[in-house]
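Shown here: the complex without one of its protein chains, the others still in place.
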């Protein structure tokens, strides 16, 4: 109820402003939004629930203790593991799946990356801005489930019907001895070493990818827009001053024991009681957050690094992030100029892969300084 | 350069030299620990204090090895951190030659059992390597003659032989694209592992019940 009334009020005010000033409504959209901002007091936060992984997850850890190997034998085992997984391409058991056309509603898979750090870059106009370096670290497609099967196995009836299948992507290969056998067997279909991180993306069937396909930074192009999803920094249990930015109370003037407290929790009469969504101390951070429509300014193909717009990607350095094509309508790639389908393959770069790709508006460091014409 | 992982932030340990002694008191107490460590080459106290002391002792020894006794800054530091001045000679004359070519840390740290009944503090031992005391931990067992190691040695021989055979076979037959597969292709063929008796005694054999 509260939401509806706020929105209608805002629209009404916006229309009124338009009528008074004779300016088209879209020009006032933003102004109206700011001036009529109404805070909706409902329970938005869900309580952080620390649960075990669901029943259908295989047990991941190898709980059996390893036997002590001599140095030579340890080297030998590592040699075998290395030989086993070295030649990735030969692990694709079938012929590559045919590539399909990109459509307006196509949704491709995403990639898993780690956050490396924040560095400034400059545009061709000489403006400074910050980018975050995201390294697509050792990604492979582990499994593809077509929509018909995915609808049945997801455990609930998806509202999207049979629009999406799912792709499981793994990142960071590691020693198979660290994991349980059941977990290692998840990777037999793809023929890759067991991965430390697994994640799932919803894809349309025309963007299906064969298991075992490597995903690199070339999955995206410089200039594309992506959504980035990651867990925010875990601050633990925090008070209201840090968690919600409340002011607390003065250091002196008779204040006792209330310097960082939140003060009143509500009024009396009709509005009595503590309302749902009241900002209180509690667990802060460690929540999934999405940043939408971030531009990729630059790609380094050697280290598989994407330079993504903005200094505020959630999480710590070396946090794990999910990157996929943006869902924002006006920033999605156009069908006539689309990214590689379903992902980049070597045949896409006939002239060979360059070390770096830049957005056209980015000032490249090896070019002359920006200067303005008279 | 320190060769072990250090904590991002130091432990404050504010009341080591009595309540309210602050960061200065912390250094005073650590100074005693460092002196004792260099003197006796082994130190037993709480794990937290061992860990804090370790950084300072290591840093001091690293500086001494790196800069020698002619460096003014190193000498000042040795003078501050070693309360008994004959230990300065020990640092430069005994410890520096001992750790000069050691490609590892000069100290080692161990957790030891908590006293019971007692105050429940986690105790630790910090020691200089190459000390004359009997070792804190027992010598690791030699596992070379254990069954799994013997089996692995045999497997290693077989593996390398098979690899050689594959190579010679590839050299004999003119390549037709198949030789690109490399030696790994034949080696990973799970021929020798079919017998179920082997999986029973394998290292990760807990799944055998499931089959």
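Just so it is clear, A and B label the chains in written order, and each chain counts residues from 1 on its own.
Following the convention adopted for this analysis, contacts are C-beta pairs under 8 Å (C-beta built on N, C-alpha and C of every residue); 3 or more make two chains touch, one makes a residue touch a chain.
Operating definition for what follows: contacts and distances are computed from a predicted model.
Undergrad: From the list "Large ribosomal subunit protein bL19m", "Ras-related protein Rab-25", "Splicing factor subunit" or "Histone acetyltransferase ESA1", give the UniProt name belonging to the chain omitted from this structure.
TA: So the chain that does not appear here would be "Large ribosomal subunit protein bL19m", according to UniProt.
Undergrad: In the whole complex, not just what's shown, which of A:194, A:211 or A:339 touches the removed chain?
TA: That would be A:194, which touches the missing chain.
Undergrad: Among A:162, A:265, A:316 or A:349, which one touches the chain that has been omitted from the display?
TA: The single option touching the absent chain is A:316.
Undergrad: Kindly state which of the options A:213, A:304, A:326 or A:343 is in contact with the chain not pictured.
TA: A:304
Undergrad: Could I get the residues of subunit A that touch the absent chain, sorted low to high?
TA: Counting over the whole complex, subunit A touches the hidden chain at residues 48, 50-52, 55-59, 77-78, 80-82, 84-86, 88, 91, 93, 114-117, 119-124, 126, 128, 133, 135, 137-138, 172-177, 181-182, 184-189, 191, 193-194, 196, 214, 231, 234, 286, 300, 302-305, 315-320, 363, 365-374.
Undergrad: Could you list which residues of subunit B touch the chain missing from the display?
TA: The missing chain touches subunit B at positions 1-2, 5-6, 8, 10, 23-24, 27, 52, 55-56, 59-60, 63, 66, 77, 80-81, 148, 151-152, 154-155, 159, 188-190, 192-193, 198-199, 201-205, 210-211.
Note that in this section only the chains that are shown with their structure count from here on.
Undergrad: Could you give the separation in Å between the centres of subunit A and subunit B, each centre being the mean of its C-alpha atoms?
TA: Their C-alpha centroids are separated by 37 Å.
Undergrad: Which stretch or stretches of subunit B touch subunit A in the complex?
TA: Touching subunit A: residues 140-141, 143-144, 146, 148-149, 152-153, 155-156, 159, 181-185, 187-188, 203-204, 206-207 of subunit B.
Undergrad: Subunit B touches which residues of subunit A in the complex?
TA: So the residues of subunit A touching subunit B come out as 62, 64, 66-70, 72-73, 76-77, 80, 83-84, 86-87, 90, 177, 181-182.
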